[in-house]
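Inspection log for the structure reproduced underneath, given as C-alpha cells.
All protein chains but one are shown at their positions in the complex.
Moving on, here comes chain A:
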Amino acid sequence: MLRLTAGRVGSLVARRAAVALTTSSARMASHGHEVSEAVDMSKPMYWDRREIPLPDKRYKDILTPADKSLKEKEKGPWGQLSNEEKLALYRLSFCQTYPEMNQSSSEWKTVVAGVLYCIGLTGLVIIWQTAYVSPPAPRTFDAEWQAKQVKRMLDMRVSPIEGFAAQWDYEKGQWK
C-alpha cells in the first residue's frame, strides 16, 4: 500500500523524486528514524520453514561476480564441482540447513518465567481484592449454617450408596 501511494505521487513528480519517495516511504511511515526497507509481500519470498523445503526464490538475490561465475560452472557437469563449491552453491540458495533451522533454543525458560511472574502478580492483585474490594460473604458461609446444611444433607440421605451419606455411620452418629 505504501508503494502504491508513492507510485501515484511519483507519476506527478519527477522520476528521481519518485525513487527517493519509494525508498523513504518506509521511513516516512516510521516517523523519520532509520528502519529497514518495507518488504514487498506480493513477490515470491524466501522462508526458512520446515514445511517449505524449496522456498519460492533463492536466498541470495545479489550475486557477486564470483557467485555468478560459480553459477555458470553449475550449468556444467556437477562432478567437476569441488565440495567447497557445492557448499557455496547451497548457501547461495538457502540461508539455514534443516538442523540449523530446527535447533532448539532456551526461549521456553523465558516464557515459563514470564508466565509464572504474571500469575504471581495476578495472585497479589486477587489477595488485595479479597481484602479491600469483595463484599462480606453471604450467611450460607458461616460455620453454623454449614453444620446445619451437613445435618440436613445427612437427614435427606444424599448419595447413600457411594457418596456423601455413605460415609456417615447412622447407628453411631459419627463419620465412618
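Methods note: a residue touches a chain if its C-beta (ideal position, glycine included) is under 8 Å from a C-beta of that chain, and two chains touch if they have at least 3 such contacts; residues count from 1.
Quick note on the criterion: contacts and distances are computed from a predicted model.
Peer 1: Could you check which of "Cytochrome c oxidase subunit 6C", "Pyruvate dehydrogenase E1 component subunit alpha", "Sepiapterin reductase" or "RNA polymerase II transcription factor B subunit 2" matches the UniProt name for the chain that's left out?
Peer 2: "Cytochrome c oxidase subunit 6C"
Peer 1: Hey, which of A:34, A:51, A:107 or A:162 is the one touching the hidden chain?
Peer 2: Result: among the candidates, A:162 touches the missing chain.
Peer 1: Have a look at A:58, A:71 or A:152 and name the one touching the chain we're not showing.
Peer 2: A:152
Peer 1: At which residues does chain A meet the chain that is not included here?
Peer 2: Output for chain A: 83, 86, 152, 155-157, 160-162, 170.
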